Every structure is written in C-alpha cells, then in structure tokens.
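To start, I am sharing the structure in question, which I have written as structure tokens.
Missing here: one protein chain of the complex. Every other protein chain is in place.
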Amino acid sequence: MDKENKYIPYRVRIAKKTQESSNIQTYRLEFVDEKDAENFSFRSGQFCEYGVPGEGESTFCIASPDTRKGYVECTFRTTGRVTAALANCEENDIISLRGPFGNAFPIEQWYGKNVVFVTGGIALPPLRCVIDTLLDQREKFGEISVYYGAKNVEELTYKAELEEWAARGDMNLFITVDPGGETPEWKNFIGFVPTILEQNPPKSDNAVAVIAGPPILIKLGMPILAKSGFPNDQIYTTLENRMKCGVGKCGHCTVGKTYVCKDGPVFTYEEVLGMPLEY
Amino acid sequence: MKLLQNKVAELFENGTINLMIGFKEALTKQPVPCFIEKASEIEQLIYTKDCKNNLSVYLHKPEVKQAGKIGILANIATLRALVQLTSENQFWDIEKTVLTVNDKEEVIVFSDMEEVEAYVQANFPEFSEEDLKLLDYLESLSREDRWKYWTEQFSACIKCYACRAVCPMCYCPQCTVECNQPQWIKTSAQTTGNLEWHIMRAMHLAGRCINCGECGRICPVGIPVHLLTVKMNQDLFKEFGTKSGFALKGDYALNSFKPDDKEGFIK
Partner (left out) sequence: MEIKTITSANIPVFFNNLVKSGKVVVAPVLKKSGKVFFESVQSYDQVSTDYIQTAFSAKSVVFPEVEELFSYTKKEDGDFEFRNDMSNVPETVIWGLRPCDSSAFNYLTDFFLKENPDTYFKLRKERTTLISVSCAKADAACFCTSVGLNPGNVTGSDILLTAMGDSYYVEISTEKGKSVIDTALFTDSTEKSKEEFLAKVETKFSMDEIRERIQTAYDSAEWKHESMGCLGCGACAFSCPTCTCFDIQDEGSQESGKRLRCWDACGFGQFTRHASGHNPKSNQTARRRQRLMHKFKYSVENFGIVSCVGCGRCIRVCPAHLNIFENILNVTKA
C-alpha cells in the first residue's frame, strides 16, 4: 500500500454481487476515485481490509487474479458483525478498502512447473486468485491440479467456476465433500481433503504445491505433500490469523516473531516448520 | 505456618489434592497467590491477615481445572465466593478441598460445602467500615454531584478488565462487553463506554457480588469500583433480605420469583 497513512481507506463500489451460497458472497469492487484505481496495484496472494464504516473492517484475501486489472474481488462468509454488515450491502453500495497488504506467491518462479492446489471450504478464494492467474497464462505452466473439498455440496464455493474449470479439460480436478455432505446427484469424490489427497497423490516431479484452508487442513495437508516428495520449500501456504492493522503493528496475527500480515500471509512449509504452532 | 504446611503435605501424600492454591511471600514482601504442584514447594506456603486475594477465581481457570483435585486456601471472602458459586452450580467438574485458618490460627480442612456454609454463616463478615463511610459520603451528595464523582472516576478507566479478571463471579465464557451483535458497550476506553461497562457489570453482579472488594483493591487506576456492587448488596438486603455467599441454596433477588413479591409489575 503506497498511501502514507495506512489507515485511511479507499472508497470502492460493489459492481457485482454473487451469492455463492446462503452465507457466502463474492463482491467485485471498483474504485470510486479513478486516481485510486490507477494507483492501486496488487499481486496474487495479497489481502485487503474491507469495511463498512460504523461496523468495522474484516480481512479477506484478494480473490481475483492480478492479471485482471481495474477491479478487486473478494469472497467471504458471514460470521460476525462486519461480515454481516458487508453481506447486507447491495450492488452500487460503497464500502471501504485498505490494502493491498502482505507478500505474494512467487508465481514467476513456477513457470514451466506443475502446480498442485489443495484447499477446503472458504479457503478456495485465496487460491482461486492464484489458479486464475495461472489459467490466464496457461501456456507458461505444466499440469494444474486442484484438490478442493467442503463440508457439503451447498458450501462449495465458486460452483459455476468449478464447472468451467472441469469443462476446460486442461486441469486435474479432485472435488470432494465430507462424508454425509453429498447429494443424490453428487458424482465427485466423497471424503476429507487430506484423505483424497493421500489416495490420489500428486506427482511431485518438477512441481510446486499450494495449500490453503482452515488451520487443521494446513497442519494435516503439508506433511502429506512433503511425504509425496514435494521439497519443503516447494510447498506454499497462506496463513490467515486474526488481523486488524495489516501493517505489522497491532499484534493480533503474530506467530512467534512473525507478523502474518506483513511477513506473510504466504509462507513455504520450510518457513512454517520454523514457527511455533500459533496459527 | 508449620501447621498449615503439614496439613497440606498430608493432603498431597494421601492423594486428596494434586494442586494447592495458596499464598506465598513475594520479593516485595506482600502475600501473593501461589500454586503448589509438588511437595517440595510446600514450605513457601504462608497465611496471614494480609492474604487478600480471592483465590476462588482460579477455580474457573482451565489450566487449574486440569489438575482435577485442587486444594484451596480460603480467606472468608473466598469462602463466601465458594458458597455463592456452589449455589450457582459452578463446581461440577472439579474436586476441591477447602482449607482456612481461623482467628485462633487453627487450620480447618472442610469435609464438604455444608461445613463451609456453616462456617461462613457463623463468621459472616460485615460491610467494611471504610466502604460504608465512602458510601455514606456519596449518598450525602446531590444526584448531580454523585454523577460527577462517578464520571470523573470512570473517565480514568482504561478498560484493562482487571476488575472482571479478579472477580470470581465474572465467569461468563463470553462477557457482554465482548458481544458485538449488537455492540452493547463501546469498547474504547472513553467516559461513556467506561460508564456503560461498569454499570453493566454492577447489574450482572447485583446480589451475587460477595463483597470481597478485589475489583476495587486491584484497579490499576484506583477506581473504588467495588462500591457499586456493595451498594447493590446493601439495597438488596434492605429490600429483599437476601445475602450473597450466605447459603448453598441461596436465591438471589434478581433471579428468583416469589408470588408475594412486593413489586407489582412482576405478577
């Protein structure tokens, strides 16, 4: 974020609201002030603080790829006061936005490699941004595999996009729901993401893996990937501790000496192994 | 002191307790809470009239509960808290052994809460004179001056919530002040929000506060915050004859319904 005062937000207009499920929504946000639109640039993996003045701010990753300019997308689940207020907004409403904060995925280093994505539930958005970045320059990468699961069919995010990805034919998709979460029409996998990952291990040759999810998925998934032969520094994750300021000051997101908001949110498994289990 | 230490050693030896919450002398010479987990630490245990902390608050703490069998050295305020908390069904998940040292410096190990109740009723403490004096003074003031007094006091509050932390009756897993849908109480440490916080807390403690005075004693900015609940207790006794921390089957005024209640609105 280049602004000198990191706390004064941008004003952004909700250009498009997509209801992903009963309590998950995606907003496409456009800057009210054209100058802000020009000054704002981000890289895939960074996050922002989205707010409704009077209610507060919430932290979500940027869900759209940095290859698509002029807007920012975010996807969030309604859980508390701020997300409830955000969810109440309609198209054309104006909300506040601060960011982008944090580091990003080193996507240029992945050119020519196979990329494996592992994620669950509401953690697809931080990886969707990366996946779309790759798809927008598909020729630069090898195989792209996505392991994604949710508690049940209803909670799968980006259903339309999942279908589009399946239709492309140039991705390996392992879409799963937890046992009991399937519908009669469900034709994909049934089982927890780590189980599906273990049963259908990705090839680790010339490959990187990216994992995001609830802390439990990260804690279980990273060792499985390591066992499949991915070197620790080729397994990436994005941590999502509680955050308030976004600039390494407020202290909420610390994992040991590390501020997830400014030193992360993107870390390699190697880096994570050097941290206390405080995520 | 030796008597007490021997008694506690005995409790450890025969497996009655595996954690003792008591007092030790700090480097600053004052008695401070201590947690004895092995026999070798028993000799630090002390008990004097200056042992003010209400140790019952620790019985809510997960790390303490983990011990399972807990001994607690209780002053009279702590005993009252134990009685009140028992009446609120708070101790279903721990085994506790309560000890006190009486005026004759005898060590008492209570065999059950009924004995604690009897001891509390026989030694029921009066309101402290110092508190009564300040309350009398405050009541002698006009409403406006009283308001001014409290606004000034609470403008100094920094919302460190030490008052809540030391209070054995503040055991809610999520305090009202942390609820934000809606945001009942402003979280910033400014006069209005501070007043809201302390009034809310006083209301939640009305008739449950056991007058240990810990909240006022430890307030880092020196607000006599305990006076609010002491006053509530006085009024409740006057109006309804109820005393907190007095009986194991105690009913407190704000939580009980009586057909002969003198307030008409409740019928």
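Odds and ends about this structure:
Every chain is named by a letter (A and B) in the order it is written, and numbering of its residues begins at 1.
As a working rule, a residue touches a chain if its C-beta (ideal position, glycine included) is under 8 Å from a C-beta of that chain, and two chains touch if they have at least 3 such contacts.
In this text the structure is predicted, and so the values were computed from the model without any measurement.
Every visible chain touched by the undisplayed chain in the complete complex is listed here: A, B. In the complete complex, the hidden chain is touched by one of A:20, A:55 or A:155, namely A:55.
Residue B:32 is the one among B:9, B:32 or B:107 that touches the chain missing from this view.
In the complete complex, the hidden chain is touched by one of B:109, B:162, B:200 or B:248, namely B:162. Only one residue from B:138, B:189 or B:254 touches the chain missing from this view: B:189.
Listed by residue number, the positions of chain A touching the unshown chain are 4-9, 11, 32, 51-58, 79-80, 83, 85, 92-94, 96, 214-215, 240-242, 244-245, 247-257, 262, 276-279.
Contact residues of chain B toward the unshown chain are 26-30, 32-35, 37, 53, 57-58, 61-64, 158-162, 164-166, 178, 186-190, 214, 218, 220-222.
FYI, only the chains that are shown with their structure count from here on.
Averaging C-alpha coordinates per chain places the centre of chain A 47 Å away from that of chain B. Every residue of chain A that touches chain B in the complex is listed here, in rising order: 80-81, 84.
Those residues of chain B that touch chain A in the shared complex are 180-181, 183.
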